[in-house]
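One structure is given below, represented as structure tokens, and several questions about it will come after.
Removed: one protein chain of the complex. Kept in place: all other protein chains.
Order as written gives the chain letters A, B and C; numbering starts at 1 within each chain.
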Amino acid sequence: MDLQASERGRELRDAVAAMVRDRIAPLDAEYHAETGTGGDRWRHGPRQSEILETLKAEARDRGLWNLWQTHLDGGPGINTVDYAWIAEEMGKSWLAPEVFNCNAPDTGNMEVFARYGTPEMQDRWLKPLMAGEIRSAYLMTEPSVASSDATNIRLECRRDGDHWILNGEKWWATGAGDPRCAVHIVLARTDPDGPRHQSHSMLVVPTAAPGIEILRGMQVFGDYEAPHGHMHIRYTDVRVPADAMLLGEGRGFEIAQGRLGPGRIHHCMRAIGMAEKALTLAVERGHARQAFGRELLELGGNAERVAEARMMIDAARLSTLRAAAEMDAAHHETGDMKRAAPAISQAKVLVPRVAQEVCDMAIQLHGGMGVSQDTELARLYGHIRTLRLVDGPDAVHLRTVYRAEMKARGLR
Amino acid sequence: MDLQASERGRELRDAVAAMVRDRIAPLDAEYHAETGTGGDRWRHGPRQSEILETLKAEARDRGLWNLWQTHLDGGPGINTVDYAWIAEEMGKSWLAPEVFNCNAPDTGNMEVFARYGTPEMQDRWLKPLMAGEIRSAYLMTEPSVASSDATNIRLECRRDGDHWILNGEKWWATGAGDPRCAVHIVLARTDPDGPRHQSHSMLVVPTAAPGIEILRGMQVFGDYEAPHGHMHIRYTDVRVPADAMLLGEGRGFEIAQGRLGPGRIHHCMRAIGMAEKALTLAVERGHARQAFGRELLELGGNAERVAEARMMIDAARLSTLRAAAEMDAAHHETGDMKRAAPAISQAKVLVPRVAQEVCDMAIQLHGGMGVSQDTELARLYGHIRTLRLVDGPDAVHLRTVYRAEMKARGLR
Amino acid sequence: MDLQASERGRELRDAVAAMVRDRIAPLDAEYHAETGTGGDRWRHGPRQSEILETLKAEARDRGLWNLWQTHLDGGPGINTVDYAWIAEEMGKSWLAPEVFNCNAPDTGNMEVFARYGTPEMQDRWLKPLMAGEIRSAYLMTEPSVASSDATNIRLECRRDGDHWILNGEKWWATGAGDPRCAVHIVLARTDPDGPRHQSHSMLVVPTAAPGIEILRGMQVFGDYEAPHGHMHIRYTDVRVPADAMLLGEGRGFEIAQGRLGPGRIHHCMRAIGMAEKALTLAVERGHARQAFGRELLELGGNAERVAEARMMIDAARLSTLRAAAEMDAAHHETGDMKRAAPAISQAKVLVPRVAQEVCDMAIQLHGGMGVSQDTELARLYGHIRTLRLVDGPDAVHLRTVYRAEMKARGLR
Partner (left out) sequence: MDLQASERGRELRDAVAAMVRDRIAPLDAEYHAETGTGGDRWRHGPRQSEILETLKAEARDRGLWNLWQTHLDGGPGINTVDYAWIAEEMGKSWLAPEVFNCNAPDTGNMEVFARYGTPEMQDRWLKPLMAGEIRSAYLMTEPSVASSDATNIRLECRRDGDHWILNGEKWWATGAGDPRCAVHIVLARTDPDGPRHQSHSMLVVPTAAPGIEILRGMQVFGDYEAPHGHMHIRYTDVRVPADAMLLGEGRGFEIAQGRLGPGRIHHCMRAIGMAEKALTLAVERGHARQAFGRELLELGGNAERVAEARMMIDAARLSTLRAAAEMDAAHHETGDMKRAAPAISQAKVLVPRVAQEVCDMAIQLHGGMGVSQDTELARLYGHIRTLRLVDGPDAVHLRTVYRAEMKARGLR
């Protein structure tokens, strides 16, 4: 369980860190400033496109492209532990993940296409995704059911000759607001009466298909996170050919599980970077400001709060790295990562919790400025807060940890 | 220490509760929907004005107007404890405080005018404020210093013949974005070399005075809380006559202390109402939704979380009511409320903390919906979060409690 | 809901406080020093008897005897709120509750005899208990079942002609180690197949009855809390006459509920006093000791910890007083206190939690001394810790609060 990055991993991390710090982060504010309002929200302004495409080209040139391919042929030759260290750096800028073609949900979707896609799909969707030419969305959560229990998912998918017809609503489809979003991967219920875990299937749906309607963007604490967004979408008699179904009828959860493991840990990795950024802001502010004749950090419990933040961020990072190491080991030994699920769930609960606390502490140290537009803290907070919900809420992951504990003891 | 409302207080509370529930809360969403963007943000739309003025007239008709005047002649004949129960109900709707002419910072400002204002000021500002015809702002916090230590305040105020000239910046001036905002009450430094607590003075400045520039609105987790807003303002050679100074040179903190006590407790009272609203949303959602074959509330620790929320909200309310009772007792016995300061500080720390936790729990129970625009939770959360900062951050109030403890023991 | 003591209550509180401070607390250490080891543990040494009886006589003389009789004829004419203030003072010394004849479980048992006992029982047991001549025990919890669900209780009680025969084991029988303990009140299962809440009955058993065997004392963090103790007892064919059953067959829980409400709140009241004592020790130590050139209280977060303790103790006290006030109101309006159960449960969870935290903080401020025999903190901690278990663990009380919440909303 080596939690250190490999030499290759360290080089890549340093290169990513440098590019984030010197090239990407300085453009974050300018990029966001051009985001429109109303319907314009979902377009890239000319400067946004320019910033993004220039940086993407630069990342590709530097060999920092598609680093997420930890266990795929033709990948960068690093493992999940390496990627954890790299992704942490990407978490320190809003733009960075996409600049490196490492943003959710595209990484997860690319992995799905690579593993389960037909050659045609790989040609049509995977290739341009890998090239950063199109974007994709993943449609799972639904507004009318508690999606924490995925068996509740009920977007209807019925057979009609050589086609599947899809009807229903999805929301929180991240990235679906982006005009470059060309394809959806959709979890749908194919058999309303089937066994609990074999009634759902995964389908590939072009966004150009008739019957797809984007109802609105979902806000995260008032923020549309445009232009990519988290969209609320309605499917009305959306028709796709039979071979649009991945892996086969009733095998939706099988794909979802394989997809979500890495996705969850990627979120954790980036969240560590966010927590580090919040801590940096807290320390800098607390050091620069004076009250009652002393610097803020030396007042009351503030120094202890900084130490607690450092201690808990480090523990959270170790938890993430350990999950990554277990994923690597599981991959090498069994070909899949199921075995690592409890470790992933631990990190998935611990990291956002720690990041949320650190962010809240940083806000408090900033006074009113902390909740305002003058720091990234409020936006960071909103984003981190959603991590306790996406890809399974805390309660579901604690249940996974509990079950594994009982099973390890032979009590279940 | 009777924490129950008086009979008169109960009647008023029931009337306020009914009006909030039946008349005001149902219009909250419609009111906010008309809020503009960009510069339009700071105007009332026609429907907004209509809603507000209609409801205000109704409140006046029902005798539910200016209920905040707990210890002023001509007030509603209730004490602070009564008002605590009433204000809790107002906290359940965004619009409600203004509808009843009980919103911050106007209540505090009216109290200042009533206590310290010249007859001319009372005629020019207090009367229309009491009538709900104009609004006011309170300018204290500054962007360039840690305002938690109010002696840091440095907006310059120098004498020039019969006038004072003010120069500097203020921010978080709540309500200053409102086009009806006619007057500022400003804390300024009159003597840069004077004794720590006697170098600042309080002045009354008409918003029409030349040299006042509203730089921008401050966001609360991305929300401008328009049309009233929290404004960042620059004063450049703003000139007011000598008698615009309240109470006298160097007596700014004296007024600030008197002003802030009730203001803090009013925030707490309303925050209890917000916590109750968040709990209601949590319970209703948790009851309505099913996962893994059971209603959400019966899964894992959710029922315990509801019980904890109820327990802590009740404790927070008791803490607030006790502070209110101490304020009443102090007022009757000594004419001012200083003695109640530690009890107020306790409530000021405990209530927002509890409300924040309850709100976070409610968000978690809602899944993605909880952070979105589909419930009031995200906006509530942002607003509650600021309460740990406004009118003194937690750390300052804990220090007040600590000092009182040591003094009571004869150790300071 | 007046949470202030009445004038009579205040007088009694002041008298109790003075006697605790001046007469009882100074003898605590001497009393405990005489406690024996091994079998001698369960005897009163000569000095112990002398201290106790002298103080008891003094309490009687001062009119501070049996103050717990808040709603019984011939009582001291105070209500539960008054008694809360008084009991807090008793909590500041180990000996005090017994000195005032107000210790658990005797108060609860006396109440049971007064309400449900036959005239013979009242003559034989209640009179000498009221006089402080004998002691009693309450036998409920059993070693072999989870007693948090009282329907698990299985000490067998079967009819044999004019007698009941009891067989089984009980533990945590507080006070049963005391040589003066003359009577047990026992919860037993009379009908193994009856309805869940009507299968148990309450019986009165003289400790002299053949077949009663005290197996051992239970330790609380290594402390036998001798000479009263918490005993593990075996009943083997213990035979009592038919009229030893209180109220009637199957009505055991009815009595238990009535008995436990006041008992729980008495524990809370005394625990507030314990928390106050812990805070006093923390402040005195933190003030007296220096490190790194400053008094301990001014280092790091210590001053904030003191403030947090004050804030939470005050909130916990308010929660207790509110439960007491609800008990008084319920008693006056309905004759029983059932309606107050959720408020009691809130205090039962909150108070020991707060007291445990304050005690832990005080220990930390003392360094090694805090866990040692040189302060009362370790013993206080152990005692407080048990309060989260006795008379229902936290989880059971949170469930009560949750159910009340749902019922109030019409959702259960």
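Some notes on this structure:
Just so it is clear, a contact is a pair of C-beta atoms (placed from the backbone, for glycine too) under 8 Å apart; a residue touches a chain by one contact, two chains touch by 3 or more.
As the structure is a prediction and not an experimental result, all values here were calculated from the model.
Although it is not drawn here, the omitted chain touches the following shown chains in the complete assembly: A, B, C. Taking the complete complex into account, B:E304 is the one of B:E156, B:E304 or B:D374 that touches the chain left out. The chain not shown here is touched by just one of C:N152, C:T236, C:T280 or C:T334, and that residue is C:N152. Contact between subunit A and the absent chain runs through residues 1-4, 280, 283, 287, 297, 303-304, 306-308, 310-311, 314-316, 318-319, 322, 343, 346, 349-350, 395, 398-402, 404-406, 409, 411.
For subunit C, the list of residues touching the undisplayed chain reads 37-38, 141, 143, 145-149, 152, 171-172, 218-223, 230, 289-292, 296, 299-302, 363-364, 367-374, 378-379, 381-382, 385-386, 388-390, 393-395, 398-399.
Considering the complete assembly, subunit B touches the hidden chain via residues 300-301, 303-305.
One rule holds for everything that comes next: only the chains that are shown with their structure count from here on.
Taking each chain's centre as the average of its CA atoms, subunit B and subunit C sit 43 Å apart. Between the Cα centres of subunit A and subunit C there is a gap of 53 Å.
For subunit C, residues touching at least two other chains, in rising order: 303-304.
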